[in-house]
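Some chains omitted; the rest stay in position.
Order of writing sets the chain letters: A and B. Residues in each chain are counted from 1.
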Amino acid sequence: MSSLSRELVFLILQFLDEEKFKETVHKLEQESGFYFNMRYFEEAVVAGEWDDVERYLSGFTKVDDNRYSMKIFFEIRKQKYLEALDRQDRAKAVEILVKDLKVFASFNDELYKEITSLLTLDNFRDNEQLSKYGDTKSARNIMLLELRKLIEANPLFRDKLSFPALKLSRLRTLINQSLNWQHQLCKNPRPNPDIKTLFVDHTCGPVATNGMPRVPL
Amino acid sequence: MSSLSRELVFLILQFLDEEKFKETVHKLEQESGFYFNMRYFEEAVVAGEWDDVERYLSGFTKVDDNRYSMKIFFEIRKQKYLEALDRQDRAKAVEILVKDLKVFASFNDELYKEITSLLTLDNFRDNEQLSKYGDTKSARNIMLLELRKLIEANPLFRDKLSFPALKLSRLRTLINQSLNWQHQLCKNPRPNPDIKTLFVDHTCGPVATNGMPRVPL
């Protein structure tokens, strides 16, 4: 994608945000992979919306891209697993173990077995390394600090963490300029032409006086 | 939203589609409620992606908007319910009954009780009215014919079922026009100016000859 096309995506993101198409904004951030919205990510983590969290991340990196990415996914899935254990939902915990955490077994089999064995404890805090795990809320917040560091250090997220500085409604401004351009090509330009559509180029009708178009956008 | 803003959304939808940001396209269709993509809807129904189906619909109508909408949601949830019964997942079936179908009880209590009583049959096809229900695939296709009719007859979907006729990449064309406009304002316009960004307006530097901008979009 050319550099200007890429910029157009940013202009669209700004437009969608201004128009409050919230889910569309984050979906486009994800599908384009151009901008990682840390605030949105943090909200999803704090809310424990793990599916959303992983889906969003997947627009920017995969588990095995580098060791930062691996750690990011590992931390998230471990948290999801511990929360399932904490609400005594062992069936769900096993599912997470097998579907989400298994990928890490090939990198650290001992760790995977250790995590698996938490299943059999009444309270995983009985495991020495987890003895300081508090409640869900505090654990998510502690993880979030770690995730933020990992994302900021991850080369794949470099340059994707800040949104370009733009004047308000930049896309609308450009569209207005395009309308000006269309009118400026009119042979018999009217003053204050009423532009009714963006779908086809404007042309002033025969009876006309010169003037800038009224931009109704 | 003004008429031109509305048109801008369509131009963005076209752009997103051309750039293959598929999920973003459908999310914007839903969040704007401007265009109901029947093909996407049909695919989701045929695939039995009921959550996606309902989420998409929710951008255009609610259960109690009118009798067409009510019937649309009823048919979908009944199908979801019958499929749960068909795979002997009674726990899920009861959940659907209580979470999804209950809203219809206040409109037709007898029907709701009748549907509830299907729970206790080994095969819901033993109910006379369902004796012709075939397999999942054929049942979804039959329902789809009905849904299409209901949507087409539903006033809330009027004018939302066809996408406006547009030349290819209309948004890009307009952006190019805006760049032309910017350049045309240059005091010392160069020929073939190299426009590097959409984020701020272009101005030709001091050493320049006249010419149209090279549009690299």
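Everything below uses one rule, namely that contacts are C-beta pairs under 8 Å (C-beta built on N, C-alpha and C of every residue); 3 or more make two chains touch, one makes a residue touch a chain.
Treat the numbers as computed from the prediction; the structure is a model and nothing was measured.
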item	value
Where 2 copies are displayed, count of copies in the complete assembly	4
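In this text, only the chains that are shown with their structure count from here on.
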item	value
Interchain centroid distance [CA atoms averaged], chain A/chain B, Å	21
Touching residues on chain B, where the partner in the complex is chain A	1-5, 7-12, 15-16, 19, 21-24, 27-28, 30-32, 164-166, 170-178, 180-182, 184, 195-200, 216-217
